[in-house]
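My questions all concern the structure below.
Every protein chain except one is present and positioned as in the full complex.
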Amino acid sequence: MTLTDVGLLSQPVLAGLAFIAALAVNDSRRSAIAGTLNALLGLATAATGVGALLGEPGSLTFATGIPGIAHLGQLALAPDRLGGIFLVVVGVVGALSAWFGVGYAHGATATRAAWAAYPIFLWGMSIVPAAGDAVTFLLGWELMALGSTVLLHSEHATRPQVRSAVLWYAAMTHLSFVLLLAGFAVLIASANGTTWEALAASPPTGVSASLAFVLLAGGFATKAGLVPVHVWLPRAHPEAPSHVSAAMSAAMVKLGIYGLLLVTLRLLPDGPRWWAIGLLVLGGVSAVYGILEASVTSDLKRLLAFSTTENLGLMVTGLAVAMMLRSTGQRAVADVALVAVVLLVISHAAFKTVLFLGAGSILHATGERDLDRLGGLARRMPRTAFATSIGALAAAALPISSGFVAEWVLLQSLVHGDTRGPTADRVIAIALPITVAVVALTAGLALLTFVKVVGIAFLARGRSPEATNAHENPASMTVPMWVGAGLVLGLGLVPGWVAMVAAAAVGASGIEPAGLAGVALPSVNALLDPVSLVLMSLAVAVPIAVITVRAARKAPRRTVDLPWGCGGVRVDPTMQYTATSYAEPLVRIFDDALRPTRDLDVTHTVESDYLVREVAYRQRMVDQVERGLYEPVIRLLWRIGDQARRLQDGSVHRYLGFSFAALVVVLLVVTW
Amino acid sequence: MSLFLWIPLLVPAACAAAAATRRQARWTRPLGLVSALVILVTGLGLLGSITAAGGEALTAAGDLFRVDALAAYLLMTIGAVATVALWADLSVPAEPDGWFTALVCAFLAAMTLAVLADNLGVLWVAIEATTITTAFLVGYRSGRRSLEAAWKYVVLGSVGVAIAFLGIVVLYAATRSAGHPTLSWVELVRLAPQLDPAVTRLGIALATLGFATKAGLAPMHSWLPDAHSQAPAPVSGLMSGVLLSVALYAVLRLRTISDLALGPGFMRGLLLVLGVLSLLVAATLTLTQRDYKRLLAYSSIEHMGLMAVGVAIGGTLATTAVLVHILGHGLVKSAMFVQSGRILRAEGSSKVADVVGLSARRPDLAGPLLLGTAALLGFPPFVLFFTEVAIIIAGWAAGLAPVMLIVLALLLLTFIGMSRQVLAMTLGPAPDRSVDDSTVARLPRKAQAPVTVALGAAVAAGLVALPAAAALGAAVTGLGVTP
Amino acid sequence: MTALAVAWQILVAVALTPVLVGVMRQVRARLEGRVGAGVGQPWRDVRKLLAKEPLAAEGAGPLMSAVPVILVISSLVSVALVPLLGIATLAWVPDDLFVVVSVLLVGTVALALLGLESGTAFGGMGSSRHMMIAALVEPTVLVAVYALSVPVGTTALSSILQARMSDPTTVISPVSLLALVALSIVVLAETGRLPVDNPATHLELTMVHEAMILESSGRDLGWLELGSWLRLTALLGLVVNLALPWGVAADLGVGATVIATLAFSVKLLIAGSMIAAAEVFLAKVRLFRVPELLAGSFVLAFLSVTASYLLV
């Protein structure tokens, strides 16, 4: 029994226990017991991942009632190193979310159904990277879909939007499943069996290979929330309970990336160039569109959802660049890009967990997730504010966070795709600079977005009574956030061993530990050691601190009502800049892409038309992809449905006519 | 042993007779469930013993009855589905109604006869008998709508099945000219290579089209939404859950003959057209469906279409998947019709628009509805997930990629339509009504049990390595399917 | 030894920065026909402010005093990393351009948060504009970095500089020129100079940088001013060294360092004077025309990259 074996075996046991506990325990203690068991399930998943990363073989098989559906009718879990990384991600995120749920879930989010769905969701997520064959993969995929759908619907009775979110989510998830099923079916049709080994051994060629790739990439892109199949994400994430949003955003969508890595690294490694170009476009557009929407959104959870689209876009971009570089023989740089992808995955998992849990904490304390109604929470909820700010630091890719390390590695791989000399390649020469620009624009807008989040939510003064009267949440909610924040900082400070593990997972070479705990990329002459950077900053800070402390002793801070305020007096907190106003310059600049709808009502005074009594301004952001791409399709579908209903108009003669026509046609065909 | 074969036929028949004669007696009420259980147990027993005997069939009544593993499996399925539907009916208190029980028992007997018969003609008679018994059951409530549904059902059903009989007659003619007039399955399979291809083609095509009517395949499906939505819930469950499948069973058998006589292409083409058309009809009509009982009926058409596609694909994997799908779909669908009947009773309307906020008001009604919908839509851990995956994979392997893409697209549309309507009923805040729903009695646990058990069985069937693996293998081998 | 050189570089930069600002103000004053406060005035200002008590609004958090310190540290670290005097770098903290940019961004973000923390409309406004510019500048910066790194194969500034010193012709290659122009525009935008922002404005509605620090006073304001000026030194110093790589110390010897210090001072002050002179003739553009300017600089940077691939 290896660690992997133990982990794989303990997962179904813990999932079963959690499921039973959710159904059996009464309302008052359900969250505590089921949440704890789910957290343990997450830890078991993480342990499995560690085992797999250590290269310990392990497997768990179970049989189905349909002989021949998979290899010998056996569904097998046998994670490899790549799967191991994702198992760790899923496990840790799942454990933190469940732990947070212990304190967070109550009422509609802590029903039997909700807590019973959680282990299904979590176990489904851990089956996907652990699966050893396509059918098991699909099984995990759909268990995950089922569990998350049930969790998503928790608060339907109080918020009408939940229903449409559930429908969108279910439909898009099923689209993803359908595409994957078709894609795997293509692969299986040309292979002898359904295991990854069998599929990789005899991949399809030519058009079939491309069909498989397009189908699989489409399916995974849908789950990963890439534009234009991202539409479920900004609907589902805000409506789900926050700990579920965290698990969905930080772990579940990541499995789309796992799938893409699986396909491009293992199943179809030698695809034509346009696959990579396609993915690059997909990733680039997602990154920019995602962060642009995020930057102009004031619903905190919707903002985080769009930010997820952005981050997943970056990951896909990295993967596409790796594929492109590989195809021109630049393996060493391609390896760096792959490591960047894995680092982005890990980093995003860590910081998005913190951010969604932070959003949940705020929601729990204030009942608000609209940034325009928050403010001043740093003083009311300092622990939440601090943890969330660290998450935001990573989301903005600033040092010394995990996000910075990941983005740095990504950029290093992008600028070193050397295409001069004999290996000159025009496509890369054009693609790489554009990619750098895309990544940079994304990074810039992410900076703005998360300054907005932290600045508007936590700083200054509360913009609503809810925000002003908020109270910090209990430790059961803040501690998981702190653990997550610790991971963000840890990964950001000591990226060396993480990068080594990431390199091992994707089979990359040329990644070395360097400095105190840093990472070196010899193939691109680059080195990053955040600890040293911090030490250097501390050294620089010493004289500053000395001067400040000495000056402070002489001239201490004096508290006044308002230091300057342009000579005015302090006015209503609602006159502060809000999230909407903060993003207003961007909305104007990207007006063509965002097309917001604005209403301006000016009420004049009775006395004169020159005197304004009241101005009402409303701005609504509508997802343009949804409006342009989905709404016509949906309208068409409903029209088809309405037209089709006329087929069954109740006339027995018409029905007989159908049968008669079928008979005549069959007779004609047979006679032919 | 051959005496054993009479039990599942005679017990329901006797129950029917008893209930018909003593219509007011309290003890007649559970007779339907008793019949179902008898069929289930004998089905299981037969399946076990036949599998143990290496798949050798049992015969009775001078070879008129013949049970191989496939027939035993179907028998078990009929029993299982009927148990669910009738147990659920029994779990709510009601006055004994002898006619109803008698008709249900007769219906069960007719289906059993269809499965037991080794003779195509007897099979036809049995299937027509199901039309006759269920016609009264569909029109049982005697309202205008029920009568209308019954009329359409009888006219369309009988005419359709008449076409099947024409096909059988033509097949019989073919065997006669081959020198050995017979309608026995075994003999037909043996004779198949010697049959005149042109005549056999005609016969098979007509018979398939005819049985497709009873199997609810488009374009012969038109009776189905009306009949299934108007029949009493347990009857709808039985009709949707197994009657359709019994007709499909006939098609499965026909496929074996057709493959041997005409090669695999003919039946495959025919069934693919029927299957895809059914999926199309189901997909387009669920999109904006306004009546939840009809929604379930269209879901049945969808599943029959998928099974028809599975039969068309052929081969061990697809055929096994179809057989398991029959069981899974039967269990879930009967549970769903039971549930929809309960919702109808509680809400007083079968319109989707009239049912609002069910989850918030009546979680006891909404919960099983949502779970069952998930099962019908092919979510794991329910068995229909595995069968759908298996059918698609097998189809691709059989070189039917374009068809499979169409099938998947249509399944997606059905998914959207179905989940849209069900979510519209269940999710959302409870409306402000004068009736305080909290005072409405919840369903007792006893009444919930059948639905729960059915859904549980639909899970178990997929995940547990059934000893049925061997049995299914025997059933598929019995069909003469070549891998 | 290297650490000593870095420390010297920081010292030189800190000493030179107020002079640079003073020279720029003085040049501008003279060109506008004013007498000017003298070159030493910024230095005196900072000293005075650092000694004064800061005022804090009631209930203001620790951010009001933390941000100025963070800004200064971020600027100092950038100054330390950028090869202003010599190309010697610390082994474990290489002068990677991406790292330099990120360290500067820490300061940018800290300032933006300060603007929001003040809780006044102007603070938020300044912060919003500041971040918008920072976001739009980012692509130009990174693409320009990319362009500069392509010929050398690394993003380490010292290596880029060394390559230029050993082969000065690369400085006037189209790649280099385009990148430098792009970078210069970026520096103007990042350091709040005309035509993006007017450092001498007194109208709140036109302010960007000044609006954020309106509520800061005393010691806090002193650090803020010094931090912002140091950014100017770091970025401008980088650009002049890239444009005119002469005089930069190739080793750690005392002689080379002295020459480098002198050369750097002269180059920086001349560049500062030129900017100041140019500012006299420039008007601040409307906020919503700033993106056009930045788009222009981005195109230049982008062309420089493609040129580096396609022309060489």
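Every chain is named by a letter (A, B and C) in the order it is written, and numbering of its residues begins at 1.
We take it that a contact is a pair of C-beta atoms (placed from the backbone, for glycine too) under 8 Å apart; a residue touches a chain by one contact, two chains touch by 3 or more.
We adopt the following convention: contacts and distances are computed from a predicted model.
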{"item": "Undepicted complex member, UniProt protein name, chosen from \"Spore germination protein KA\", \"Hydrogenase-4 component E\", \"NADH-quinone oxidoreductase subunit M\" or \"Branched-chain amino acid ABC transporter permease\"", "value": "\"Hydrogenase-4 component E\""}
{"item": "Contact set of the excluded chain (shown chains only)", "value": "A, B"}
{"item": "Contact partner of the left-out chain, one of A:1, A:549 or A:668", "value": "A:668"}
{"item": "Identified contact with the non-displayed chain, of B:170, B:235, B:307 or B:425", "value": "B:170"}
{"item": "Contact partner of the left-out chain, one of B:124, B:185, B:211 or B:415", "value": "B:124"}
{"item": "Contact with the hidden chain (one of B:162, B:346 or B:401)", "value": "B:162"}
{"item": "Where the unshown chain meets chain B, residue by residue", "value": "64, 119, 121-122, 124-125, 128-129, 131-132, 135-136, 139, 142-145, 147-152, 154-155, 158-159, 162, 165-166, 168-170, 172-174, 176-177, 181, 183, 196, 198-199, 201-202, 225-226, 229-230, 285, 289-291, 294"}
{"item": "Interface with the undisplayed chain - residues on chain A", "value": "644-653, 656-657, 660, 663-664, 667-668, 670-671"}
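In this section, only the chains that are shown with their structure count from here on.
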{"item": "Labels of chains that are neighbours to chain A and to chain C", "value": "none"}
{"item": "Length of the line joining the C-alpha centres of chain B and chain C, rounded to whole Å", "value": "77"}
{"item": "Touching two or more other chains - residue numbers and ranges from chain B", "value": "none"}
{"item": "Chain B residues touching chain A - in the complex, by the definition given at the top", "value": "151-152, 155-156, 159-160, 163, 201-202, 205-206, 209, 213, 218-220, 222-223, 225-226, 270, 281, 284-289, 316-317, 320-321, 324, 357, 359-360, 367, 374, 377-381, 383, 385-390, 392-393, 395-397, 399, 401, 404-405, 408-409, 411-413, 415-417, 419-420, 423-424, 427-430, 461-466, 468-469, 472-473"}
{"item": "Partner chain C, residues of chain A touching it in the complex", "value": "295, 378-379, 396-399, 404, 408, 411-412, 414-416, 418-420, 424, 426, 429-430, 432-434, 436-441, 443-445, 447-448, 451-452, 454-456, 459-461, 514-516, 518, 524-529, 532-533, 536-537, 540-541, 544-545, 547-548, 551-552, 554-566, 570, 573, 575-577, 581-586, 588-589"}
{"item": "Residues of chain C defined as touching chain A within the complex", "value": "10, 50-61, 63, 65, 69, 72-73, 76-77, 80, 90-94, 96, 98-99, 102-103, 105-106, 108-109, 112-113, 115-125, 127-129, 131-132, 134-143, 145-146, 149-150, 153-156, 159, 204, 214-219, 223, 287-288, 291, 298, 302, 305-306, 309-310, 312"}
